[in-house]
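The complex appears here without one of its protein chains, the remainder shown in place.
When the chains are written out, they are named A and B in that same order, and each has its own residue count from 1.
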Amino acid sequence: MVESIVSTGLAIGCIYALIGITYNVMFSASRVFSFTAGTLGMLGGVLGSLFIARMGMPVAVGFLLALAGGAVLGIVTEIVAVRPVLKSLDQHLYVLSTLALALMIQQFTAIEWSTEPQPFPRLFDIARGGFDQQYWLPMLACAVVIVGLELLYRHTLIGRAFLAIAEDTYAARALGLPERGLRLASFALAGVIGALAGFAGGEMLLAFFANAPMLTFYGFVPVALGGMGNNRGAVVAGLLLGLFQQAANFLVGGIFASVAVFTVFIIVLMACPEGLAGAALQRRV
Amino acid sequence: MMDTPAARLRPGRADVQASTSTIGAALPFLALLLLGVTFPLFGGGYWGVIATRACVYWVLVSGLNLVVGFAGQIAIGWVALLTLGAYTTSVLAAGNVMPELPPYLALAIAAVAGAAFGLIIGLPALRLRTFYFAITTVGFATIVTQVALAWQSVTGGGVGVPGPIFPEPFSSQWGFYYFCFSLAVICTWMTANVAASRFGRALTAIRDAEVAAEACGIAKPALLATVFLFSGAVAAMAGGLFAALQSYITPDAFTLDLSILFFIAILIGGRGSILGPLLATILLTALPEFAAPLVAWSTFLYAALLLVIVLAAPGGIAEILDFKNRRPLESNRAIIPRPDLVGRLLSAPVDAGALTLEQVALSFGGVHAIDGLDLEIRRGQVHGLIGPNGSGKTTALNVISGYYVQERGAVKLNGAALPLFARHRRAHMRIARTFQTPRVVGSASVLENVMIGGTIDGKGTFVESLLSLPRHRRDEAKLRDTAMLALAAVGLERLARVRVDRLQHSELRFTEIARALMLHPAFLLLDEPAAGLSADEIGRLAALLAAIAKTGTGVLLVEHHADLIFDICQHVTVLNLGRVLATGTPAEIRSHREVVHAYLGG
Partner (left out) sequence: MSMTRRQALASAGAAAIAAGLSKPAIAAKPPILIGYLPALTGPSSSTGVGINRGTQLAVQEINAAGGVDGRQIELITRDTQSDPTKAVNAAAELTHGQKVSVVLGPLNSGESLAVVPLLARTNTPQVHPCWVDSLADPKKYPMCFRNGPTNQQIGAAANRYVVEVLKRNKVAVISDTTGYGTASVKTYVPMLKAKGADVVYEGNVDAANPDLKPELLRMRSAGAEAIMPWSVNAGFLSRIINTRGQMQWDVPIVGQTTLGSGQTKALLDKPEYWEKVYPNNFRPVCYAANGKLPDRTNAFLDRIRSAKIDMTDTLLWWIALGYDSPWMIAETMKSAGTEPEQVVGYLNKLKGYPGVYGDISFTPDEHNGYPDDEIVMVEANSLKDGAFNLAPGYGV
C-alpha cells in the first residue's frame, strides 16, 4: 500500500508540478494567469492517444506532434486571449478571455474526441509491474523540464531575455528587447511544457477531456502554495500535493480525498495568500 | 422638500431630466414584464418549461450579478449555491432527515443556508487575488457536488431526491411559472434598487477604482460580505425552485457548465447593468432549444460568445444598447467652474484644527523616501508642496491619506494621531484626496462617479435600499442634489449624464475634485491636479481652489506648476530627497537661494 501511495503520489505530483510550471512560464511573460494551462495538459494526453493509438503513428512522431500541438495552443492563447487584453485598462479581462478559450477547446474535445476517458497507448514495450513506466515517465519529464529551464534561463541569451521581461517590462523594452516576440515564445514554451505533462501522464490519467478542469485546479495549487512565478516552489508543492492526495485516496477513498485536498488548500491559502514561500504584497498607489 | 442649497440651484430641470431618463430606463423592463405576464397565452407547454427555467436562472443570476457584475469578483463556481439550495429545500420538504416541512418554509431555510454559505465562499475574495479567488470558487462547486454524492443518507447520493411540490395554486405548470416569474420580478426590482443606490455605486467603485473607493470611505469587507450574503440567499432560493421544476434532482444535474452559464450571462450582459444580464440570461437559456444539435454545443457557444464580447465589446449587451452614450459630445467644451457655488456646497461648519506631520520617515528598501518630514496644514489655507521628482511629495501625501504607513514619526489631526492601516477611515475624518492618475469608474456617468464621493453620508441600510424604502430615497435625492451642486461648482454639470470614459483628461481631474468635495472635507489633498491642464484651465483651477480654502478647508497642493503654487498658496514647503529644504510664504521661497538653485532654476 505504501509503495503504491509513494509511486502514484510522486508521479501525479510531478504532473501537477509541470502544470504549475506552465502557469508560471505564462505568468512570467505577461503577468497573466491563463486558464489554458490545464487544457494544455489535457491536450497532451488526447493528442498522444489520437496520433499514436488511433492513427497508428510511431511513438516518437506522435510525441513530437503532441508537443507541437501544445506549442500551437500556447501561441494561439497569446495572440487571441492575452495580447488584446493586455492593452486594455481592465486587467481582469484576461481571466475571462483565457477562460473562454479554455472552455471552447475543452468542449470541442469532448464532442469530437469523446466524452469518455479513452485509453492512452503504452509508450515503451516493457512489461508491467514494479516501478512501472506510468510512474517514472512523469518524473522524468519533470526533471527534464526543470533542468532544461535552469539551463535556458541561466546559460542562454534568450533565456536571460525571458527573465528580463519577467522582471521589468519597461526596462527590457528600453534595452530594445523584442517584448512581443519574447512573450509569444514564452507562451509557446509553456504550451510545450503543458503538453509534455499530459503526454507523460497519459497512461495514468487517460485521454479524457475532463482532465482539463481537473488539471486547471490541481495544477494551480502548486503555484498558489509555491509562490507566483516560483518554479522550485511549484515542484515542491506539487509533489506534496500528489502525495497528500494519493494518501487520502488510498486510505479513505476518492470523494473524501478531494474534499480533504481542497479544504487544506483553502486553509493554507487563506493563511498565506502569497504562498508558503512568497513575499509580502507591495502597495500599489 | 428639504431646503438644501442645491435645491435652490435649478429647480425642476434636473428633476425633469432625471424622470425622463428613468422612464426610458424602465421601458425595457416593463416590456419584459408584459411579455412574461402574457406568456401563457401564446407559449405552449414546452416553452413554458423553458420560460420557467429562465426565471429560475435569473433569480440566481440577479444576485450573482451584484457579485460579478458590480463588485467585479470572478465567482465562477456559484452553482455550489444552487446545489445547496436545491438539496436543502428538497430534503426538508421530503422529510428524509426530519419531519416534512411545508415547501415555503423549506425554501426560506434554504435561503438562510445559502446566505451563510455564500459568505463562506466569498470570504477568500477579501484575501486573495482575482485568479486565485476564481479557482477557489471552482473548488467549492466541486466539493458541494462531491458531498451531495457521498452523503447518501441525506441526499440519496447518486440516486437523488424528489424535488419539492408547491401547493395550489403553484402546483400546476402555469401556476408554478407565475410563482417563479413573480420571484424573478421581485429580484429584478431589488437588484435594480441596489444598483441605483450608494451601495451599487460603491461596488462598482471597488471593482474599477478600489484605491479611490477607499479614499471615499468605502469599506470593502463589509460591503462584499453584505453582497455575498444576499447573493447566496437568492441563489439558494433559485436552487429550491430548480428542484421543483426538475421534479427530481441528482448530483449530476449541477454541472460546472451550468455555473459557467450563469457567469457568462453576466459578462455577456454587461457588468454594472441589470437589463443586460437579464436579457443575456433569457437568451442563453432559450438559445439551445432552437435546434437539437445546439444543445450539445451550447457551452462551446457560450464560451465563444464570451470571447467575442471580451475582445470586441467588453461592455456587453448593455454597452451595445447604450444609445444615450453614443450621441456625440460638444467638441469645444470648456470647463467653467463657479467658485461662488463652493460656499453653498461647503457651507456646513466644521471645527478648527490642523493636520500635522511630525518627523515622519519612510523608506522603500534602501531608499529614504521621506526622512524626518515636518509639515503643518492649517484650515483655511492652501499649502503648496513642491520639489523635484522623487523628493517624496506623493509619498508624503500617501502617508497622510493612509496608503503608506510611516516607520517613524506621527501624523496628527487636531493633535490626535491618525490610526494606522485604516485608509477608509480618513474619509470619516473629512480628509479627502485626488490622485496623480485619475481613478474613476469608467463605465459610470460623471454624476454617479461624483455621488460615490458622498457614500458615507448615506444613512439608509442595504436592506432599505433593497426595498427602496423612504430613507433610501431621501438619501439618493440628497446625494444627487449635492453632487449636481458639486459638478456645477467645478463646471461640469452639462456632462453629468455622460460616461466618464468619454471625458477628456482635464475633465477627469475636475471630476475627481468634485468627488472629493462631496465629503465636505476639512482637508483636501490634491496630487498634481494641474497636470495635463491648459493654461486657461489652470487659471480656473486656481480660482476654484482659492474659493475652497476660503470656506475653511485646509488644502494641500502637491504640484509641479510653480505659477499655480505661487499664485494661490499661503504657505509653501519645498522637499528634496525626502527632507524639507525650505518652508515659508511664497515670497520667501521664491527668493530662497537653495530652492532656486536646486529646483526653480536660475
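The rule is simple: a residue touches a chain if its C-beta (ideal position, glycine included) is under 8 Å from a C-beta of that chain, and two chains touch if they have at least 3 such contacts.
On a predicted model such as this, the values are computed, not experimentally measured, just so you know.
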Identified contact with the non-displayed chain, of B:158, B:175, B:419 or B:532: B:158
Which of B:48, B:380, B:409 or B:539 contacts the chain that the document leaves out: B:48
Option from A:84, A:117 or A:159 whose C-beta touches the chain left out: A:117
Option touching the unshown chain, where A:71, A:205 or A:259 are the choices: A:205
Touch with the omitted chain, as defined above, among B:112, B:149, B:354 or B:577: B:149
Positions on subunit B where the hidden chain makes contact: 44-46, 48-49, 149, 152, 156-160, 162, 246-253, 292-293, 295-296
Positions on subunit A where the hidden chain makes contact: 1, 4, 8, 115-117, 119, 128-129, 204-206, 208, 210, 246, 249-250, 253-255
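We adopt the following convention: only the chains that are shown with their structure count from here on.
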Touching residues (chain side subunit B, partner subunit A) in the complex: 72, 74, 76, 123-124, 127-132, 134-136, 138-140, 142-143, 146-147, 149-150, 208, 211, 256, 260, 264, 267, 296-297, 299-300, 302-304, 306-307, 310-311, 314, 398, 403-404, 435, 442
List of subunit A residues in touch with subunit B within their complex: 33, 80-81, 84-85, 88-90, 92-93, 95-97, 99-101, 103-104, 107-108, 111, 213, 216-217, 220, 224, 255-256, 258-259, 262-263, 265-266, 269-270, 273, 283, 285
